[in-house]
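All protein chains but one are shown in place.
Right, chain A next:
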Amino acid sequence: MSTSNPHFSGYGLGLRKEHYCDFLETSVPVDFVEVISENFMVAGGQPRHILRQVRERYPVALHGVSMSIGTAEGLDGDYLKRLKALVDEIEPLFVSDHLSWSRIGDFNSHDLLPVPYTDEALDRVCANIHQAQDVLGRTMLFENPSSYLAFEGASMTEWEFIAAMAQRTGCELLLDVNNVFVSASNHGFDALAFLQGIPAERVRQVHLAGHSQGRDILIDSHDSPVCTGVWELYAQAMTRLGPVATMIERDDEIPPLAELLQELAMARTLGAQR
């Protein structure tokens, strides 16, 4: 039986290679950092060494991209074993992954593929979450991904699916405000209905990121600053959620750290106003 994660309302950044020196050699004004779990689920070498050093200076959240919680099959045992070893060593603030799938049979797409919002998928996702939380011995957070298509035959909305998933498994939530914005635009739903529909008390962390305009739809590219629309949605989310750990997530076109800290200051300002 896993227990809830503590309430933590600091402000953080995703730790990227370009900023390793900043985080190891200076005192960066963040309350936590988040790393991509898989980058450190390696046998040894410099990545693990750097993560240990960073962990000595900052709380660390582990954010995965390969658990494939929505797969129609059970989870990958080797993956869970390696993640468990990393969790035990790093003692992270949070352990999170995405409400998506990437693996079926012997195929792994390495992308966050959409889950159909059906009763069958909900059963499967819940069984997989139970498996993960049992192995890790702790409550995980699951993030709403951006999606680019909606399957026919859905029996519930995304937020209804997430609420049921959290209620049945005890898992907690990582709310990606940019992903809500992107998916709402792509599928034509009301972003505020999403915020109203998820269980606010289960949200432990918030992601903010930039997106880009594709030919027909918005793309969750994480390669640009947070846009005005996402900041406005974040302000609305904070009204509903109250203080919650928030971070800026940039994965491409990584700017100097000062630029990301400036964005984080904006998040602090909006968070403080609520």
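Convention: a contact is a pair of C-beta atoms (placed from the backbone, for glycine too) under 8 Å apart; a residue touches a chain by one contact, two chains touch by 3 or more; residues count from 1.
We adopt the following convention: contacts and distances are computed from a predicted model.
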Absent chain [UniProt protein name; select from "Glycine cleavage system H protein", "DNA-binding domain-containing protein", "Acyl carrier protein" or "Cytochrome c oxidase subunit 2"]: "DNA-binding domain-containing protein"
Given A:Ala163, A:Ile217 or A:Ala235, the one touching the chain that is not displayed: A:Ile217
Which residue of A:Arg16, A:His63, A:His98 or A:Arg124 touches the chain not shown here: A:Arg124
Given A:Asp22, A:Asp76 or A:Glu160, the one touching the chain that is not displayed: A:Asp76
Residue numbers in chain A that touch the chain omitted from display: 38, 41-49, 66, 68, 71-73, 76, 78-79, 101, 103-111, 113, 116, 118, 120-121, 124, 147-152, 186, 214-217, 219
